[in-house]
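FYI, not all chains are in this one, though none of them got moved.
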Amino acid sequence: MVRIIIFGQGLVATHFAVGLEKLKNGEIPDYGVPLSDKIPVKYDELEIVGSYDVDTKKIGKTLYDIAKEVFENSNIPSQLKDIVVKKGIHLGSMKGLPFKVEGLEEEKGLLNAINELVNEWKALKPDVFINVITTEPANELYIIENIEKALMNKKLSASQAYAYAVAKYSRETKSSVFINAIPTPIANDPGFVELYKESKAIIFGDDGATGATPLTADLLEHLRERNRRVLEIAQFNIGGNTDFLALDMPERNIMKKKTKSSIVEDILEYNVPNYIKPTGYLPPLGDKKFVAMIIEYISFNNFKDELYVVARINDSPALAGLLVDLVRLAKIALDKKEYGTIYPINAFYMKNPGPKEAKSIAKTKAYDKLLEWLGIKG
Amino acid sequence: MVRIIIFGQGLVATHFAVGLEKLKNGEIPDYGVPLSDKIPVKYDELEIVGSYDVDTKKIGKTLYDIAKEVFENSNIPSQLKDIVVKKGIHLGSMKGLPFKVEGLEEEKGLLNAINELVNEWKALKPDVFINVITTEPANELYIIENIEKALMNKKLSASQAYAYAVAKYSRETKSSVFINAIPTPIANDPGFVELYKESKAIIFGDDGATGATPLTADLLEHLRERNRRVLEIAQFNIGGNTDFLALDMPERNIMKKKTKSSIVEDILEYNVPNYIKPTGYLPPLGDKKFVAMIIEYISFNNFKDELYVVARINDSPALAGLLVDLVRLAKIALDKKEYGTIYPINAFYMKNPGPKEAKSIAKTKAYDKLLEWLGIKG
């Protein structure tokens, strides 16, 4: 069994939980799970054993109750009745957003809060931790010493605190994997990578590669392979879920902009004026975002072509599908004892694949590297 | 030097001729030439030594004069003043199109016409032949015997007759390469491949991979690698050049539909209802075609996403840029003595890569195979 803990019981986590149980029940096909049955870890080996959130409306509720609110008419798997959301770490990660929140660290201090979590996990024996809290502002910490200082001064973000706790748990109890599906630099922070190596733990990250960014990566690769000169690229994103609400705040928008726009120069190897960032929040769009993109390029004989992409993408299911792979890859990575972070996994599944010095590559090239890492033929 | 003969002095050939001389003159960057300076054959080793057409308005004119009509205000390289279009083989390939045409075979019979061409080439010593005549109706011939029978009965298409002549020239004088950039099955015809092997000659083909089809291939691969289930795909194309006029005729449209839609099942490995074919002819669009595409697919948890692509693509320059690579690859292939047809080249540059039994693969995967064939690191 692969035992899973969730940080942030929002839309993505709820899609993950519902989809996973439906997969186990044979109620849905596994579309959107990239590796499907290509790897030996089966869906029914996966089990969610805990979930943490800071939204007071969610704390104490079961995943079943939360899922019922999200999926109005669908039948929710009854297995979710057994998982209750516990109070997690806040550290200001939801500051400014219109939710009533409470952090475990508020009553008892951060160190005690982390110890409490680690102790809970000693009983639950999780193998994998999924971080899908709302995009938060955060800074790189570079070295382990800084992480520890920040811990003392409560200058960590929630994700960083969770990542620290998971490392501690790995050190003290059993090796585990922290999947960082949001932009906070964890796999891209050499300090955390070092900490995880020392703790015999693994980070996958950062920022799950869904939506228009991986598509853009592959479009740019397509142009690069034809030696077409890209003049500029603009990619607009607008949606109505909590993440878009959060990304409407400049300090969070900048987190996403970094992970999204780095791909352009990494892939094309020259500088291209670009506008790639979350653009706005429009509630009626809900979780199905609207993406509009323009790419202009120079073709042979100096002729200019134009490419426009319009897409409607269900944001949360896309990431949830990747998570079904990532928790399974966590098992494989643990078996392989590849501690630290694993680029061939990050390169395909993440917008900003760690480690820090690694480049973004086209996702289709990353896919080949992933299969190679797995020892699978394409 | 690489000596080049052109069949069909239309827009593509004229873009190729003008662009090539401008490249040699350092007047334009080599955007749109995929391999750029990655291969050892340089642009100034390339020389056009002859051109054939059946349009009476073109026969006897220099490429310079023809280019002046196409590129209104641009300065045309003066080197093109030395190349005069000669009368080529018709065999009904332009039947029904509003052009006055004459075929070399009309006066002297097909066999004599072919002999005349082969004799001309013995003097010109071409290494490469580019076939860019207008899309014609044609049937596969399967075995060499059928080719010879068809030759006797004048049941060959113009491309097939040219391909036959090039094989004869290769046998009698020197090994050469026939680049078939149109849908007529040559590299996909086992009869021609066998004939070329016997003649120590090489075919690249069929149907140059420009426009929306290679982009579609890579988009489908992108979806396949995420295990998203494609529900349907429609791809509309409309343009105003002669090829769109020709493709408005059902017997020519079907030629293109075959090469365009085969990619879907080849890449996805399941059947997807699709509408992929040239859609119409609208003169004011000229050579810059309009492409509109829809792809719907199922993501995780059975959610449906939609992808729309709108593109404006200069049709002829795109293919001309590929031809600059293909004539250079011809040189390399001749040096390697890989007679018959070469899949790693066809797979990247062609819509319907030969040989017949070969599948279409994503272009980005084909690019890796091409580099591997060339011994180049990506």
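When the chains are written out, they are named A and B in that same order, and each has its own residue count from 1.
Note that in this section contacts are C-beta pairs under 8 Å (C-beta built on N, C-alpha and C of every residue); 3 or more make two chains touch, one makes a residue touch a chain.
Here the structure is a predicted model, which means the values were calculated and not measured.
*Asks:* Count all the copies in this homomeric complex, not only the 2 that are shown.
*Replies:* Result for the total copy count in the complex: 4.
Criterion: only the chains that are shown with their structure count from here on.
*Asks:* As a quick test, compute the distance in whole Å between the mean CA positions of subunit A and subunit B.
*Replies:* Comparing mean C-alpha positions, subunit B is 44 Å from subunit A.
*Asks:* If you look only at subunit B, which of its residues touch subunit A in the complex?
*Replies:* 15, 18-19, 22, 28-36, 214-215, 218-219, 221-222, 225-229, 288, 297-314, 317-318, 320-321, 324, 362-365, 367-368, 378
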